[in-house]
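The complex is shown incomplete by one protein chain, all other protein chains being positioned as in the whole.
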Amino acid sequence: MDLSLSLIIFLPMGGMLLLFGFGKRIGEPGAGIVATLAVVGSFLIAVVLAFDFINGDGPAETVRWFEWLPAFGVEAELRWDQLSALMTLVVTGVGSLIHLYSIGYMRGDPGFGRFFSYLNLFITSMLILVLANNFALLFVGWELVGLSSYLLISFWFERPIAAAAGKKAFIVNRVGDVGFILALMLIFSVFGSLGFDTVFEGAHRGELTVTMATAIALLLLVGAAGKSAQLPLYVWLPDAMEGPTPVSALIHAATMVTAGVYMVARTGAIFELAPIAAATVAVVGGATALFAATIAIAQRDIKRVLAYSTISQLGYMFMGVGAAAYTAGVFHLMTHAFFKALLFLGAGSVIHGMSGEQDMHKMGGLARKMPVTFATMAIAWLAISGIPPFAGFWSKDEILGVVFERGGLWQVLWGVGLVTALLTAFYMTRMMWLTFFGEPRWDDGVEPHESPRLMTVPLVVLAGLSVVGGLVNTPFKATLEHFLDPVFEAVHLAHAPDGSLAWILAAVSVAAGIIGIGAAILRYRSRVPVEDGLGWRLLGNGYYIDDVYAGVFAGGGKLGADWLAFRFDVRGIDGAVEGIGSLTRKAGGWLRPLQTGFVRSYGLAIIAGAVGLLAWFLSRGGI
Amino acid sequence: MAVTPGWYMALAAVLFIIGAGGMLLRRNALVMFMSIELMLNAVNLTFVAAGRELNVLEGQVAVFFVMVVAAAEVVVGLAIIIAVFRRRQTASVDELTQLRG
Partner (left out) sequence: MVETVVFVIFGLAALFGAITMVWARNPVYSAMGLMMTMFSIAVFYVSNSAHFIAVVQVIVYAGAVMTLFLFVIMLIGVDKEEDRTENLPIQRPLALVLILSFGAAVVVAGRLAWTTGIRNPLDPVNGTVEAIGDELFKRWVLPFEITGLLLIVAAAGAIALAFFKDDDDAEVDPWR
């Protein structure tokens, strides 16, 4: 157990080190094969190890590596329970497929070996994140995935846009990390430990006041919002699409961005004590879901549609975990990993076939040219639109059901989620129609063609998962919920309604999806409408949030820096330094006359001192 | 009339004051140096007298060390005086005021 669990991490780590050192020499496609085999190996080990959990309720286990920070009571320790097992399976499973796909997608790229070493680095980091048994190791993984995300976004660093996007992602994530670090400090100050067991058991025993729990939970939310691209820290994710498409699929859709959801689910014991913070999580999620969905409607770049769609779906997950439906949130995380990775890989296949074109207005009619890509993406489209029995329907419906069941103001949130579902169906249909149907609008010289087998096989596998992935947790047979029960047994879980209400809610959300699809089909069926009204431009530019941030934060920072550099530094700091200098000089000038240069004056001073000392002794009444 | 240590102390005080006066009033570096030696001798006398009064040897040991230090000081000091005299052709300290502030 010890070794095999460690191997899950060590395999991709070894692959990464090997490719760092010899990636160029191994060359193409050897480097890709090595990296893929490493991840597939991890996946197979994870499957074997997870069998205990699937068959019965195998106990959660820990593997201690070494004592790391004794002052904080922190050990480098892994935790293997149902939640981390599920995350590991998703990460390595989807990761394997995307590695495989990348061998085809990155063919001929000069940085082939480097790309796969980064991918393996990412898998390693993500596994450290999900397998950590304390907040410190979790944070290490958290930062490492941030690093690999940065490296992969700016993978084509010769392009200034890509380099800038990488920096943007890094900086925005730093903002979130501040919150995370502060939360860790608070946790340590309360519990004197960073270990999961100590903290959660302590929280369960009531060692945490509501105020403190709320503070910790809100700070954790800041960190999660940074990593999972929620309002207001979502701005880096659309730009992250500058990276290679498999990266977008793996990191910025399927796995890394869900780290925030995982973290909230993992720390459910804390959020349970802070209902206000939990509600804040749900509200942030709902607002993000709606907000990003409206922006996605007006995007022309196929990958940006998917990016905003990812933000929106992450909002769903936050809504779920905020409503204490951790199973539902993690369930949606899983299904979303399948169909969103599929969508991204499909988009990558389209871009590949279109020789790098990303503007949907220059596509159209690709269904016949790329049948496999079209068929698999159509499944993902139905899945994300919430059409049963595809995967997205079950998970999305469960989240909406839980939120509705909470009653009161939560039902407003349910309404938001429903509108988002409608919008989601609309913009996904728009994307499908602009890409695959209608008249070809290709640029001259573009010869669309189906992608090689290496790329379509992962599509097909993911399509299969998108069809059946939802069946693991239906209202009829809640396998996943039972599977995750041991992890959340200490936490009070919210549940979806059952009986006729469940049917009504499901019908409503399916209706929303169908309305969205239908509206989009009606609008884009025959022609591509001109979309350049004021509203379209506002949405297309993401409400100009980037410009606002640039003006407020970057501009404000620049103003502040200017003030510091040219006012405060020149007048204040330099003034103080020069003031001290001239004061010293002046004081020296005043004291100069004391140094007459006459030895006898100095002698006089010595005798005066002696007399003074003697007088002092005598005044004290004797020697 | 028996001689008490106080007599020696008083004599030493007078010698010390004369030495101090010489140091403050004379300008010849050599004479100033001699004045300092005189002050050291006066203090030595008090050490010995006090040692006798208290019936301990430490007073004389202290005198021994003072003598060694004074000898070292005289050696270096006189060397400095000669070095200065070579350059300035004077032994008057009032002319050596280059370190004036």
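Order as written gives the chain letters A and B; numbering starts at 1 within each chain.
Everything that follows uses one rule, which is that a contact is a pair of C-beta atoms (placed from the backbone, for glycine too) under 8 Å apart; a residue touches a chain by one contact, two chains touch by 3 or more.
Note that this is a predicted model, so its numbers are computed, not measured.
K.L.:
Considering the whole complex rather than only what is displayed, give the residues of subunit A touching the chain that is not shown.
P.N.:
Touching the chain left out of view, subunit A contributes residues 598, 600-601, 604, 607-608, 610-611, 614-615, 617-618, 622-623.
K.L.:
By the contact criterion defined above, which parts of subunit B meet the unshown chain? Give residue numbers in ascending order.
P.N.:
Residues of subunit B in contact with the hidden chain: 1-11, 13-15, 17-22, 24-28, 30-31, 33-35, 37-38, 41, 44-45, 48-61, 63-65, 67-76, 78-83, 85-88, 91-92, 94, 98.
The rule is short, and it goes like this: only the chains that are shown with their structure count from here on.
K.L.:
How many Å are there between the centre of subunit A and the centre of subunit B, using C-alpha atoms for each centre?
P.N.:
Here subunit A and subunit B have centroids separated by 84 Å.
K.L.:
Using the touch definition from the top, list the residues of subunit B that touch subunit A in their complex.
P.N.:
Its residues touching subunit A are 20, 23-25, 27, 32, 93-94, 96-101.
K.L.:
Please name which positions on subunit A make contact with subunit B in the complex.
P.N.:
Those in contact with subunit B are residues 591-600, 603-604, 607.
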